[in-house]
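A quick write-up on the structure given underneath.
Here the complex is missing a single protein chain, while all its other protein chains stay put.
Going in written order, the chains are labelled A, B and C, and every chain counts its residues from 1.
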Amino acid sequence: MCRWLAYSGEPLHPSELILDSQHSLTAQALDSPLGAETVNGDGFGVGWYSTPSADDAPGRIPRPALFHSVEPAWNDQNLREITTTISSPLFLSHIRAAAAPPIQQTNCHPFRHENWLFMHNGSLAEFSKVKRDLTLAVDPSLYAEIQGTTDSEVLFYLALSSGLQDDPVVGLSTAIRETERIGHDHGVPFPVQGTFAVSDGATLWAFRYSSVGRSRSLFHSTDIDTLRQMYPDAERLSIFGRHAQVVVSEPLNDLPGVFTEVPESTVSILDDSGYRHEPFLAAA
Amino acid sequence: MCRWLAYSGEPLHPSELILDSQHSLTAQALDSPLGAETVNGDGFGVGWYSTPSADDAPGRIPRPALFHSVEPAWNDQNLREITTTISSPLFLSHIRAAAAPPIQQTNCHPFRHENWLFMHNGSLAEFSKVKRDLTLAVDPSLYAEIQGTTDSEVLFYLALSSGLQDDPVVGLSTAIRETERIGHDHGVPFPVQGTFAVSDGATLWAFRYSSVGRSRSLFHSTDIDTLRQMYPDAERLSIFGRHAQVVVSEPLNDLPGVFTEVPESTVSILDDSGYRHEPFLAAA
Amino acid sequence: MCRWLAYSGEPLHPSELILDSQHSLTAQALDSPLGAETVNGDGFGVGWYSTPSADDAPGRIPRPALFHSVEPAWNDQNLREITTTISSPLFLSHIRAAAAPPIQQTNCHPFRHENWLFMHNGSLAEFSKVKRDLTLAVDPSLYAEIQGTTDSEVLFYLALSSGLQDDPVVGLSTAIRETERIGHDHGVPFPVQGTFAVSDGATLWAFRYSSVGRSRSLFHSTDIDTLRQMYPDAERLSIFGRHAQVVVSEPLNDLPGVFTEVPESTVSILDDSGYRHEPFLAAA
Partner (left out) sequence: MCRWLAYSGEPLHPSELILDSQHSLTAQALDSPLGAETVNGDGFGVGWYSTPSADDAPGRIPRPALFHSVEPAWNDQNLREITTTISSPLFLSHIRAAAAPPIQQTNCHPFRHENWLFMHNGSLAEFSKVKRDLTLAVDPSLYAEIQGTTDSEVLFYLALSSGLQDDPVVGLSTAIRETERIGHDHGVPFPVQGTFAVSDGATLWAFRYSSVGRSRSLFHSTDIDTLRQMYPDAERLSIFGRHAQVVVSEPLNDLPGVFTEVPESTVSILDDSGYRHEPFLAAA
C-alpha cells in the first residue's frame, strides 16, 4: 500500500535518493510499477539520524529526527529544502497509499520510539476486526505513546512490547506470530502482509514476510565497489561512499545489476560490515 | 481548552453566529476572555443537520454533515464559503485549543455517531494515565469507530456505550461516573472537567459539569420574543426566527440580558418547545 | 494538466459525479487514461450555485460558493461531507495536476468573479516568460483581485477584462488571441492549450481550443430521455432529472453512447433549452 527506502553508509543528502534518482521515491509516489497501488500520494515521512560529532559520548546514538507531511511528496517544497540541506549516515523514508483515511501526520511513517525507527509497506488484513485485541496486547506502559490509527504503528508497538529493542528479529517475529494468532481467532486467514524496516541508528534491519507467502517487493543495492567496476563511467556513483547501501521497495534505476530482490521470508541486515541476509519466519 | 456554540431554531446560516456576531465563535478563537486559554487556534469543526424536506420519511432525521479543519478558524476561507451557503435548523460548532498535539481533523469536534453529534470544552485530567482503561471500557463493537486521540472522543464513545442514544442524560452521567471511578483508581483527584453538547438532530442537550465543581463557562440565549421587546430597534434580531436559541461558551455580544449563565451541574435542553434546564450530576 | 466536469440540470448532489460514478472525477484523479498526466493530485475545487428559492428576487443569481483544498481529492473527507450534503442545479469541479508548485488553495479552480465561475485544463506555454505582459494586460480595476499564481487565473482575468460578462464567447476569444499575440512576441509558437468552462449560474459554456489545434479531451453527455431509452434497466439514471447534462474531460463511465467528444475549436452551450455547440476560434 506504500513504498519505502532506507539508506546506510557515508553521510548523504537524502534528496539524492528521495528526489533525484531516476526512479526516486518521489517518482514512485506518482508511478509505482511494482506497487500494490500505482499512486502513493497520501502523505510521506523521512526519519534520519545525525552524523555523530566528535563531541558525542562514545557509542551514543542520538534520537532520530522526523519530518512528516500529509501532502503528496512530489510537490512538497519543504521536503526538497530539508533533504537537500541535511546529510545523514542512516535514514528511512516512506510514501503512503492509504487503504482508507484519515490522512494525517500521525499516520505517516516512519514511527519512532526513543532511538528506534520503524516503517512498513503492506497491511494487517481486516484490521478493524482485530485492532482492539492487537492494541490490548501492547504493553500498557507503551500504550499511551500510540499517536495514530494505522495497523503499522500498532504492529511496531507490539514488536516493542515483544523485545524489539533487545533483538529486532525476535521482537518483530513474536509480534507477527501474535498478530497471526489474533487474526486467526477472528477468522482472518492471512493476517500479515508486508515489508518492514527497523533501525536503532547503527544497524538497519529490513524484513520481507507475509502470512500467505507472497510479500510486497523489496530490493537491496549492490555494493559500491562492484558498481564502480560495472559502471566505470557512471558519474552519479561519485556521490556515494564505499559503504553506501540501500534497501528499497523497487529499484531506483533501470541499470542491470544495481538492485537485487530480497527473497521471501528474509531479513536483510545492513551495518558497517556490509550487507547480509538470513532466513526470517516461514509463512505461517 | 476550547469554545463551542450550538444553535436550534428556524434554519439559519451558521455564519451568522460563527463569523458575524460581535463576539462570534471566530472572534473568540483569537480572544476568549472567559476561556481557560485566550487563543483557540488548533483547528475547528462544524456539524449540521439539514432542513427536513417534504420528501423525507416522517420523523426521519438525516445523518448530520461535518466540516473539520486544522487551520485556525479566523482566516479559513472554506469556513466562510460553507457556512454562508448552507442553512440549518440545528448546528454545532467548536474551536480547539489543544492541550497538546496532534492537531489533526480527527481530533476536531464535533464527533459523530450515526445521527448523533457530540462536542466538549474542558478535559479529562491526566488523560495519558487513564486513556487505556477508559478505552477498554468502550463497547468493543464501537471501539473501531474511534478515529482520533482526544479525551473528548473517548468520553463520547463511553457515553454511547452507556446508552446515550436511549437517554443522553443517563448515558453521559454514567460515562462521567465511570471516568471518575477510573481516574480515582489512578490517583487523579478531579478527573472530569467540562461543558458538553449532545444532539440527535431534534433535541439539543448542553451539560455543565466538573468533578471539582467549577466548570467551564456556559451561557444560553434569551428567547427571541423577549429580546425583541427588550431591543425593539435591534435590526440584527430580524435574521432570527421565534424559536432561535443558542447555547455557547461565552456571550456572543455585550448586550445586557441577551445571555444567561447556565448553572453548575446542570443540563440545558433545547427543542421545539423552548429552553429548560434540570439538575445534572452533583460534583463527585 | 488537470481534469474537470461541469453539471447543469435539476438540483443534484455533486458527489454523484465527483465521487460515485464509475470513472468519477475522484477516480480520474488517481488514474486518468485520457489526461496529459495520469495523476491529478495537486488540490481540487468545487464551485456551486444554490437552488433558487421562492424568496429570491426574480432573475437573481446568487454568487456561487467555493470549496478549495490542497489535499488530493481521493481521500478528502470534507469533500465527501460537503458534496453529499448540498445539492445544486449548476456546479463545476476541478482536480489539478500542477506543472509546478505552489500547491495552494488560491491556485485551485474554479476561480470566481462576482456570479461567474471559470476553470481550465491545459496551460499557457512558457508562462513565466509571458506572465508579466499578460498580467499587465488585465484591467487595472481587476488586477488586485488576482489571488493565485496560475496561468489559468490570469487568462480568466484577461477574459473578464475583454468583456466575458457581456459575452463569454467574445471575452474568451479576445483573451486567447491577446495571449497568442503576446506569446508570439516572446517567441512562443503555440501559446494556448486547453479546455475551459465558464458559467454565470444560468448558462454553462465549455470551450475546446488550442493554438496548435490538438486540444485536451472534452466530452458531453447524451440527453437523459435518450439514455433512458438506450438503457431502460439502468437504475442509476433514476437520480437524474430530464435536464441533467454534463461536460467533462473524459467519460464518467464505459457505457457506449453516453458521452460524445466535443470537436476541436468548439464552444458547447448548456442551458434550460438543452445542449448545443458552435464553432469557436480556429487554431491561430
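Everything that follows uses one rule, which is that a residue touches a chain if its C-beta (ideal position, glycine included) is under 8 Å from a C-beta of that chain, and two chains touch if they have at least 3 such contacts.
From a predicted model like this one, the values you see are computed outputs, not experimental measurements.
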{"item": "Hidden-chain contact residue, picked from the options B:Glu10, B:Glu71 or B:Asp223", "value": "B:Glu71"}
{"item": "Touching residue (missing chain; options A:His23, A:His68, A:His94 or A:Arg132)", "value": "A:His68"}
{"item": "Of B:Thr38, B:Ser128, B:Ser141 or B:Asn253, the residue in touch with the unshown chain", "value": "B:Thr38"}
{"item": "Option touching the unshown chain, where B:Pro102, B:Gly122 or B:Pro251 are the choices", "value": "B:Pro102"}
{"item": "For chain A, residues in touch with the removed chain", "value": "48, 50, 65-69, 77-78, 81-82, 84-86, 105"}
{"item": "Contacts of chain C with the absent chain, listed as residue ranges", "value": "102, 104-106, 128-129, 131-132, 135-136, 140, 143-144, 147-149"}
{"item": "Interface with the unshown chain - residue positions in chain B", "value": "30-31, 38-39, 41-42, 70-72, 74-75, 77, 98, 100-103"}
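In this text, only the chains that are shown with their structure count from here on.
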{"item": "Angle, in degrees to the nearest 5, of the Cα rotation that carries chain A onto chain B", "value": "180"}
{"item": "Equivalent interface positions on chain B and chain C, same or different at half", "value": "same"}
{"item": "Per-residue overlap in chain C, given as positions that touch at least 2 other chains", "value": "77"}
